[in-house]
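For this depiction, one protein chain was excluded, whereas all remaining protein chains were kept in their positions.
Note that the chains take the letters A and B in the order they are written out, and that residue 1 is the start of every chain.
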């Protein structure tokens, strides 16, 4: 919990911000009306959620309703949904006297973000050229939740320092940048990133950290002594941690291929997370006073393995490969909380309320690298001829890609997410807050 | 949280009620034994949960176990189950020194209610004419949970004012009335109400409000000054709110048609709820002192969109239609908490501890009206010939119904739920408590 409280206090001490009335309701109303109009113009049901499904089945020779994508993805979708609203929300409740606000604002920006994400991602990914409409189904809902996850990660860096309206603006631009970045990485570069190590975590974390860097004010440090232990807040935060931890296999497998793709992604994530827990506890106990385990590390670093296995979860990473990834990330993430966060704040003037650099940024980058290596070393011997093509989608314009080339493109994807995160954050932070 | 505490205090102050021993254990035992006997006489597994499924598959040419209704509905069932026990339970924890009791009694009456509901709904809906037995499967469990939801809504109006035995009696009659009302609306009138805007929410809310009206005692108001803020209770209540909010798409889609029906209902509910959040926050901030957001509104009004989209969720409401429904309900529900609840209490002598009039009654009625309009304006152009017939079940005795006529019957269904709710509540409240 450590160094997190001062920033909230600081924010609370500025009387001009405690009254959010002037613009907040207006922004909510106007933006929501805009959503309604844009949805009216652009968004329709896709063929699997439309009443024409009956006819679609006949014409496509589908014999069972069980083939509707809904049944392949809905359980995972609900798990992801819980991660976004309860997981991220409660993870941020550890701040004294800020628990309710953390959950509440997380709720608000996620509810706005998913609508805007359906539009932005729709324009880039699922615009029907026949009628110019975006067709949405269960996979769109999952992608919208994913997109919002990026913004909520960024929120973790500035928790307690920004007003609700600023949060909404951060979300508006965050979702927009996300959709562009995602389009470049997944469609143009054709990198694979099922669990979003690059697209979601790396981008989201650097987006938030850049904004936090722009926002830095030196006198914030004075209130540092105001931090205090709030026992029940920490138990609440564990609700967030555990729901994130438990449902992460669903997160990484939610939009992978039907069948073995989802199956393998879930197994890899399950294993990586288990491994992370042990090393996070070990490092925490090793470095803390009197061998105790630090609550912040348990609440956060235990999740790093899920982030880092995001890209490679659908590949043949092998069970031991997942354990190794989790092993390393538990160590790196916990050490980050102990050494890197204080350094970032003192030297680089980057305040990181929830430590997202340790939970999302570093593991996200590691995840991108692991993904690139796993892709580059893929072989027909391990994947099978058809399995290799299916897993990496070497089809259409990308028919001639080899695993080695794919590895290079994966690395390129990681760079794009870094550029968008850092650049976008500085831009949005600069324009909005200065 | 506002005006909720006095009633609990009042109840606690009456010493005669603090000792619940004389009748409470007796009621639990006798009723549970009655359940066992009635289940022994009436209830059996249906063909999909019976060991004869192997033979059933062969005789019906079913090639895969995936066609068992269990796999279409079990994930939604578990989400609904969480809503009933954690969602409703924790939503009521906001009362100081009453958190545990709220969750505990919610648990008790739901556990009794689902058993009685299986019997009551079974007699009306799934009595096998061959052997006079009720055949239950996963859909029966969902319906039992739905039925109990109606009673738990009613509980919200009288929270803290009634004894456990009175709660059980309320549930016994509530479930009975529910089953009759549901039979009339869904089977005789043949209205559609997948998410139960009318059958569950309108009925349940007016049932509880009527009982609360009968229970009114003027001197309760004196203890109003005893209310106080309990920070952690409000965070607990957010657990309830969020699990209700997240799983509402499962609630509204749990018993809709396989395939596009479930798919569409989930999408519509997801969108409606997202929209509600923004307007609930906006109105709350607009009307509260210093622009702050009221915790009660966040905890409750953000859910109104899910209630209001219950009936129409399976229709072709269109994504923007769902947003509009949510938009309006967020406004109406929040304004209800600000203006209507105090009015109801002062002028009409209806005390409403949890504000169910704003969360369930008004949105439920709106949901019924939206359903009637959406049904009346349905066309073959939008639904497709077969899609229209499937969606509204224009089959058998109802083959000749047109959408316009269906709209009229939907409206009739709403009236039935109102009559049963108000009439039933006055009757049950009058007989039991005077």
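Just so we're on the same page, contacts are C-beta pairs under 8 Å (C-beta built on N, C-alpha and C of every residue); 3 or more make two chains touch, one makes a residue touch a chain.
The model shown is predicted, which means the values in this text are computed figures rather than measured ones.
Within the complete assembly, A:275 is the residue of A:101, A:115 or A:275 that touches the hidden chain. For the options A:106, A:311, A:391 or A:406, the residue in contact with the chain missing from this view is A:391. Residue A:327 is the one among A:29, A:124, A:183 or A:327 that touches the chain not shown.
Touching residues on chain B toward the chain that is not drawn are 18-22, 24-26, 28-29, 31-33, 35-37, 39-40, 43-45, 48-55, 57, 64-66, 68-71, 74-75, 78, 81-82, 85-86, 89, 93, 97, 99-100, 103-104, 107-108, 111-112, 114-115, 136-138, 141, 232, 236, 239. In the full complex, chain A makes contact with the omitted chain through residues 64, 66-67, 71-72, 75-76, 79, 231-232, 234-235, 238-239, 242-243, 245-247, 249-250, 258-260, 262-264, 266-267, 270-271, 273-275, 277-279, 281-283, 285-286, 290-293, 295, 298, 302, 316, 318-320, 323-324, 327, 382-384, 386-388, 390-391.
To be clear about the criterion, only the chains that are shown with their structure count from here on.
These two copies of the sequence, chain A and chain B, are related by a rotation of 120 degrees on CA atoms, to the nearest 5.
The geometric centre of chain A is 33 Å away from that of chain B, both derived from CA atoms.
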